[in-house]
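Report on one structure; see the data block that follows.
Removed: one protein chain of the complex. Kept in place: all other protein chains.
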Amino acid sequence: MNRLKTNFVGLDLKNPIMTASGCFGFGLEYKDYFDPNELGAVVVKGLTLEPRDGNSGTRIAETPGGMLNSVGLENPGIDHFENVITKEIDGKITSPIITNINGRTIEEYVEIAKRVESIEAVKAIELNISCPNVKDGGMAFGARPEVAGAVTKAVKEVTTKPVIVKLSPNVTDIVAIAKIVEENGADAVALINTLLGMSIDIKKKKPVLGNIFGGLSGPAVKPVALRMIYQVSQAVKIPVLGMGGISSVNDAIEFLMAGASAISLGTGIFMNPILPLEIKEGLEKYCIENNIDNISEIVGAAHPNK
Amino acid sequence: MNRLKTNFVGLDLKNPIMTASGCFGFGLEYKDYFDPNELGAVVVKGLTLEPRDGNSGTRIAETPGGMLNSVGLENPGIDHFENVITKEIDGKITSPIITNINGRTIEEYVEIAKRVESIEAVKAIELNISCPNVKDGGMAFGARPEVAGAVTKAVKEVTTKPVIVKLSPNVTDIVAIAKIVEENGADAVALINTLLGMSIDIKKKKPVLGNIFGGLSGPAVKPVALRMIYQVSQAVKIPVLGMGGISSVNDAIEFLMAGASAISLGTGIFMNPILPLEIKEGLEKYCIENNIDNISEIVGAAHPNK
Amino acid sequence: MFLEDGVIIENKNMGDNYYLMKVKAVKSAVAAKAGQFYMIKCHNGIRILGRPISIHYADQENHMLEFYYEVIGEGTKEFTNYKIGEEIRLQGPLGTGFDTELKGKKILVVGGGMGMAPLKYLVESVKNKNTVTIIAAGRDVGAVRIADNYHFPKEDIVFATDDGTVGLKGNAVDAMKELLSKEKYDIVYTCGPHKMMEAVARVASEHNMRCQISLEEKMACGVKACVGCSIKTKEGMKRVCADGPVFEAEVIVDVNPKENTGCSCGK
Partner (left out) sequence: MFLEDGVIIENKNMGDNYYLMKVKAVKSAVAAKAGQFYMIKCHNGIRILGRPISIHYADQENHMLEFYYEVIGEGTKEFTNYKIGEEIRLQGPLGTGFDTELKGKKILVVGGGMGMAPLKYLVESVKNKNTVTIIAAGRDVGAVRIADNYHFPKEDIVFATDDGTVGLKGNAVDAMKELLSKEKYDIVYTCGPHKMMEAVARVASEHNMRCQISLEEKMACGVKACVGCSIKTKEGMKRVCADGPVFEAEVIVDVNPKENTGCSCGK
């Protein structure tokens, strides 16, 4: 009996454990530490239409119990992904591949979604709406409900693949945004992306990151992630992919109980490259010890009605 | 030469080090560890018109590099503060006292501000707008610019004491809120209050806190606090009182360089009861070693124009 | 109240998940009073709050403090790795302990499991001027093994275990009732699972005995600065860290029992 078997947005997964976009390259980078096919799904680095060099200067800063990154979506572009990377991973990664897609305008999102549509290996799309919307004065797509709804709708119209909309936590009301992307056809929501933060080099009297600001991730953000997942999972009917600081089996259980149907591991893998395996084994053990036939039974267990 | 002497909202302070509301009781609780008169100012526990018992159930949860609290504004009420507490601390605390005030409606804020106006010992008001606004469907006063502006204006109209408006970080655009409270007469802004978070007890399958959600504070939130202080201090002309995770001398310097004219210590005091003294001595040493006549010279040093 | 860096001179497993830590700490050992506690700082900075641990025993002459602790989560697990010679930062002594200013009284001490930790020093503080009877209750023999560490004739301790592996098969209240059927006591001190203490307090009240109980709450500051540990009592809100952890049972028990403001002790 596989107690971890999970169906998420129509995909049959061995388990509810995925990788967080941007923390697992394109799937093979950690293969010396564990077999990526042990994962429920592999979410790859955020892609854009054109290749991007990302931000200049220092891009990583450690913070207490967390880290900041300002890689700025460095990626080889959708062409390279389609023509080179999918070939490199072909046969080597049999777990479903999910691409994380990004644009500067709704048109760019639509364009890249169309490109992904024809890539067989890709089983679902994670729509990252945390990026600044250049047409909207640089405020993130995910910051305004109408805009979040519009981009979701536009992408849904051009793809048959399930669309998981990845929400930014840097908002006053994440529930409102989750609801509107649900209304506009999202198959699931993923949360949380990074919290906007910064760090200062007191010797140089300058921000540590070349880009000044960066995204905060890791254990430090866990309580915020759990709160948002708990709120959103009660407000929408679509499933939630939970992430933000998971670094142990107990953390994973907390996220499931908060209402995440599946989880993504990011910074936790940097801290411990075999974390996905440890969580997989830990969840199995938890099910056996607690007489649980399937891990999905604990999803949302901490909700008030349970 | 006192290199730490600072003027903040018209108050002459020995140094820019204050306590964070709710983390230092009413000023004498830590007196066995250090003399509270070593502080630039003492910000006392949030007060309401009526005494409040606060939230029931567990109110404290530790999180990675941080903590959650849901004390729910337990406080003895303004009467008790005026009639009993000000007498208890009279003569014992000579550093300026700043009261943190809270209401459920604008009227309540006005009422309590009027009461504070007549209390001689209180040298300034910290207006906490992170509480839910009962008349506005429970969304925090600090979450909507118009409301934040309105409460600031109403309080300013009934007091002659400087008003420091304390902002909630749980918003999409903290700069917009800072600007509107500035326009409405705030003498300074204080940030950040706690990030809304939660924690789950996986054995009980329930939220750890009786109130489900709580406020995240401590080192974990430092990067978010620094980012917001950096943004706000460049956008407004009034001074910024910075806080959120300060637990070392270097942290204090980071906050000053980010643009805070003064700093408050909260959770860091729980971690190390003599932190305020260590920071005071550390800042003095920093000034001497770096040939700085007054610590205010480094305020905003990390800003781009510097 | 102060901060002191103590030096660990012993830190050993006492069976199951129980550990005894002996610390050399001059000021702390002298200042400690029965029922008070120290906040012990974890070395791992990811855990920012001190762990409240009761004074198990204080040897004022040799400047030594004993802590008896159970591994519950990551913090107490971390404690088990501390080596002899390592320093730990103590904040304390904190709180209001037991009333030990008694003379010529018949005292009944009822401990349940880890609740027996603070009672060793209580017994030391009152046994010379009073007559003391001790009930040591727990799940099984492991849970009451802490009594071996008391400076008290083991044969004079009344044991009660749920599984009967040692002493009476039954709980603390069963043992208490049995004693009360034969003897009268002036005061009961109790520490253990909240439900046990409530039951003990009720029996005490039925017998018109004064009863002091020791509570647990999650704490951040330990000095009544954060009101995180506040509980509702008959005398209004009280801070477990400062007004307690020891309270007169009558101000605590039966306060709004539907509201979960009593005690976080989930045992």
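The chains carry the letters A, B and C, assigned in the order they are written, with residues numbered from 1 in each.
Keep in mind that, in the parts below, a contact is a pair of C-beta atoms (placed from the backbone, for glycine too) under 8 Å apart; a residue touches a chain by one contact, two chains touch by 3 or more.
Keep in mind it's a predicted model, so treat the numbers as computed, not measured.
Across the complete structure, the visible chains that the omitted chain touches are A, B, C. Of the listed positions A:Val71, A:Val158, A:Ala176 or A:Ala301, the one in contact with the omitted chain in the full complex is A:Val71. Within the full complex, the residue among A:Phe8, A:Phe24 or A:Tyr109 touching the omitted chain is A:Phe24. The chain not shown here is touched by just one of A:Ser168, A:Thr267 or A:Ser296, and that residue is A:Thr267.
Touching the omitted chain from subunit C are residues 43-47. Interface with the hidden chain, as seen from subunit B, comprises residues 64-65, 219. Listed here are the subunit A residues that touch the chain not shown: 22-25, 29-30, 32-33, 45, 53-54, 56-62, 64-67, 69, 71, 74-75, 204, 210, 218-219, 267, 269-271, 273-274.
Operating definition for what follows: only the chains that are shown with their structure count from here on.
Each chain's centre was taken as the mean of its CA atoms, and the one lying most distant from subunit C is A. Of all chains shown, the one whose average CA position lies nearest the global CA mean is B. Ranked by the number of C-beta pairs in contact, the top chain pair here is A-B. Here the CA centre of subunit A is 34 Å from the CA centre of subunit B.
Annotation: 46 Å between the Cα-based centres of subunit A and subunit C.
Chain centres here are Cα averages; for subunit B and subunit C they lie 36 Å apart. Taken residue by residue, subunit B touches two or more other chains at 64-66, 219, whereas all remaining positions touch fewer. Multi-chain contact residues, meaning those touching two or more other chains, occur in subunit C at positions 45-46.
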